[in-house]
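Of the protein chains in this complex, all but one are displayed in their positions.
Labels A and B are assigned to the chains in the order they are written; within every chain, residues are numbered from 1.
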Amino acid sequence: MKAKVCSLVVLLLLLTLSVSVFAFDPETWVYVGGAGGPQTLDPAAAYDTASGEIIHYVYDNLFEYVGGDLDNIGPLLATEVPTVENGLMSEDGRTIRVPIRQGVKFHNGAELTAEDVKYSFLRGMLADPAGGPMWMFFEPLLGVQTMRDVIAMAGGPDDFVDISEVDPAILRKAYDLVDATMEVDGNDLIFHLANPYPPFINILTKGGSWASIVCKDWMIANGAWDGNPDTWPKWYDQALEEMTLYDKACGTGPFKLDTWDKSGAQVLLSRFDDYWRGPAALKNVVIKNIPEFATRLLMLRAGDADAIYVGQQDLPQVRTIPGVTVVEDLPQITNTVLFFSFTIPVEGNEDLVGSGKLDGNGIPSDFFADVNVRKAFAYAFDYEAYLNEVVLGAGQIPKGPFPQSLPYVNTEQEYFSHDLAKATEYFKQAFNGEVWEKGFKVGIVYNTGNDARKTALEILEFNIEQINPKFQVEVIGLEWATVLDKLRSSSLPVFVMGWLADFPDTHNFAVPFMHSTGTFAGYCGQGLIDLAKEQFDALIDAGIKATDPAEREKIYHELQRLYVEQAIAMPFMEATTHRVMRDWVQGFEYCPAYAANYDLYKISKVQQ
Amino acid sequence: MLTFIARRLLFLPVVLIGVTLLIFVAMSLLSPYQLVSTYIKSPEELKNQSLDDLVRKYGLDQPVHVRYINWVKNLLKGDLGYSVSANMHVAEAIAKRFPATLELALFAIIPVVLGGIWLGTISAKHYNKPLDHFSRVFAIVGWSLPDFVFGLIVLMIFYGVFGWFPPGRLSMWADSIVLTGDFVRYTGMNTVDALLNKRLDIFWDAVRHLIAPVITLSYLWWAYLLRITRSSMLEVMNKDYVRTARAKGLTERVVMNRHVRRNALIPVATVSGSMVLGLLGGVVIVETVFDYKGIGLLTATGAQQLDYTLVLGTTLFYGLLLVLVNLVVDVLYAIIDPRVRLE
Partner (left out) sequence: MKKLLRNPLSMAGLIILLVFILVAVFAPWIAPVPDMYANNPNHDPYRVPRYGWGNTPQAPSKEHPMGLTHGKYDIFYGIVWGTRTAFKVGLIVTGVSCLVGIVIGSTSAYIGGKFDEVVMRFVDVFMSFPFLIAAIVITTILGRGLDKVIFALVLFRWTGYARLIRGNVLQVKQEEYVMAAKAGGVSHAKILIRHILPNTIFPVLIQASMNMGSIVVTASTLSFLGLGAPEGYADWGQMISFARNWILGTPDNPLAYWYTVVWPGLAIVLFVLSWNLIGDAFRDIMDPRIQG
């Protein structure tokens, strides 16, 4: 009896093994990413890199970065890149004519027209889902941030809860305002900007998933806005899953969307044979998500995955695997920054500010409003140790709030360094010597799960505590949800965040880091907001309007200098990135502005 | 008996309300800005979104009782809501992910129970002799080893070294067939559906992907079953009626099989009920390591992202399951052991 059971089991096992073993398939691509996955495939709503990746393969933009070079923008769905020289852009940069390529097919067979291009952006702006990327159209075209602002411009309220509350006449007026910014003229689309905006072309370039071109007829046939100026409010700020392009797609890109298998956390694409640039080499694409690194690694080694996501700290394990190529030191447009809150609420925040007073057991609300304290912290950090030991050399030390991969950055700017003597000096000057005398106790925060940030804080803690035994620093890990909540009320005295560029222009960093309405001003307290209003706002507003590159350089250099000299915050890393793939992957091209990890149109697989 | 069952079932809504209320109470302890993190999942995604706009859009600033009432209203209409972390409706998410865990549990129960009983019987038969000691230690190591350690070792050996059992539920070729038109989904369980679709190759592929997680789960649970079986058998082995049977001259084998084992298996049966529940609750770690996308991983991810809509839906589902399974177990227990009276 037992013997029979055993032999049956063995037979079953052998049977399972008989089915299909790994075979090299040059036409199928499998990429395994880490935790996460797309949130939506709609270009008007997607603002995360996972969504941007899929959109990159399925849609095209008007322009692209030729060869991945940020300084070389070339036409894609447009036939020419508008410049003042070729007459397509007006002298003041406010009128831009884009000639649209003819003979380009969508996945459903329809042909691309300028009307499709206008519809793509217009419907996106009219929908303007909350938390989405459409502000990048509103800012250049209308000088505001949201559709809500446009409705206010048209005379309506800006605090309505439901759009049905607003007078239809005002909504129609708002529509007209947006409609007027884009004009179809034959095969061309003309943009009318509110102000000169040098990076506008960058916003439209591939890598900006929000500027993807959709097919108007297909959209209308699938329940999207029909183009009627009065019905648009029905599609305003819908929930993600209600939007037409949530999990469907019809673009002009080299791949078609087959399925977004949400429960299986994978997206399946297949080749679009009528792609206007000629069909891709790859026929099937699978983008999967598996949170466990060890599992991904085994798949790469077995050849079941052509490329995988590998975290920075796991890279040493991967370099020595035979048959695996690691491409490193790829520049990104990102930085990691240690922020200070200038005005910290004391009530209910005892874990982080202690007693709330400068008595050696806590910090007062305006502790970091004193530039000496900020500078002391900035000189206490060991930048080299972080770069070499934590990031293992994959990056460079910043020179200011703008990553050096951007234009208009002063690489000669004098910057902070690990100098405990200087730090001591600044501490002694802080609060007229009271800080040195009385000491302090502060909690510094990282969001749990992020090793590198935790280590950065521990480096800071270690160095500061060396300076004076009365200085007590506690490194605290908090859940992301709690961090977000505390950020909103600027309750975190010290926190580490990063910023990833939306488009490669210095303005995209200047606003969040230095403008009084920018993201980080909000999280760093009223103190910073006031300071920004006083010193930075005017410069930033001038910087985006200036069309002369020399003038822009002057402005951004000045902003950088102000930032560093006042130690507004402490940028401490500009990390590079890397890619890990099997050695049979050919044609890999990198562009810092792309959300997609691999530009699959250019990739082919050749067995070594 | 019937009144007992009826009374239990009447209590079901009470239990479910209690469970969901607890979750909503927990939710009320969180601020709207903590809850908005469901929509901005990580610091990398934090751009210049207006948190207030998001809070307003998703109604996160409404008082808890209002949200609870809305939820119940929708529930009565049959709508469990939309899960942001799963990117689909909650009901759909459960319908897609639960069968995976069910399949895993069903395939795992057999080796776990059989193996556990076999080991337990050996231990009891050779009480206090080396074989007893060895099998107990062997099982306990499985019980004490953290599941991800063992899971990763299994994955490394059987996939990394031998390449036999890859992670996931299906190979890529099978997956593309299952996801595109031709394949009809009856139960959501790959093995069953493959047989019903008359695709033997997909069936074997599905089985093949089950083997490694089942091995891991088996080893982890054997100790539990071994202990129950062993102590139960030892108890029975020394009972009077067994001694009588021996005294009557029956062979040891007959004594063991007919008298001892049958009675010893009663607690095993009841324990299996809770074990099945435990497995169905989703073995999160095994699902993580083997990329076996089941309901455990779904709920864990949802909980971590504060996706309360999803957590409510799955907890409701699990609560339902639990009450029903417990009911069945209690009834069976009463049937088997006549001394227990259902009150």
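What we mean here is this: a contact is a pair of C-beta atoms (placed from the backbone, for glycine too) under 8 Å apart; a residue touches a chain by one contact, two chains touch by 3 or more.
Bear in mind the structure is a predicted one, so any value in this text is a computation, not a measurement.
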**Which residue of A:55, A:77, A:104 or A:298 touches the chain not shown here** = A:298
**Item:** Chain not shown: contacting residue from A:336, A:455 or A:597
**Value:** A:455
**Request:** Quick one: say which of A:32, A:104 or A:478 touches the chain that got left out.
**Result:** A:478
**Item:** Options A:141, A:390 or A:406, residue touching the unrepresented chain
**Value:** A:390
**Prompt:** Of A:110, A:321 or A:500, which one is in contact with the hidden chain?
**Reply:** A:321
**Item:** Interface with the unshown chain - residue positions in chain B
**Value:** 7, 11, 14-16, 18-19, 22-23, 26, 29-30, 34, 127-128, 133, 136-137, 140-141, 143-149, 152-153, 156, 160-161, 223, 227, 231, 234-235, 238-239, 281-282, 284-285, 296, 299-300, 303-304, 306, 311, 314-315, 318-319, 322-323, 326, 339-341, 343
**Complete:** Absent-chain interface residues of chain A come out as 293-294, 297-298, 301, 313-314, 316-317, 320-322, 385-386, 389-390, 392, 448-449, 451, 454-455, 458-459, 465, 469, 472, 477-479, 481-482
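Just so it is clear, only the chains that are shown with their structure count from here on.
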**Message:** What's the distance between the Cα centroids of chain A and chain B, rounded to whole Å?
**Reply:** 38
**Request:** State the interface residues of chain A toward chain B in the complex, per the touch definition above.
**Result:** 12-13, 15-22, 28, 30, 36-39, 47-49, 130-133, 135, 146, 161, 237, 239-241, 247, 258-266, 268, 284, 286, 290-292, 294-295, 298-299, 301-302, 304, 447, 450, 480-485, 488, 497-498, 500, 502, 511-512, 518-519
**Asked** Which chain B residues qualify as touching chain A in the complex?
**Response** 30-31, 33-37, 39-51, 53-54, 56-57, 82, 84, 86-88, 93, 96-97, 152, 155-156, 159-160, 163-164, 166-167, 169, 171-173, 175-176, 179-180, 201, 204-205, 207-208, 211, 288-291, 293, 298, 306
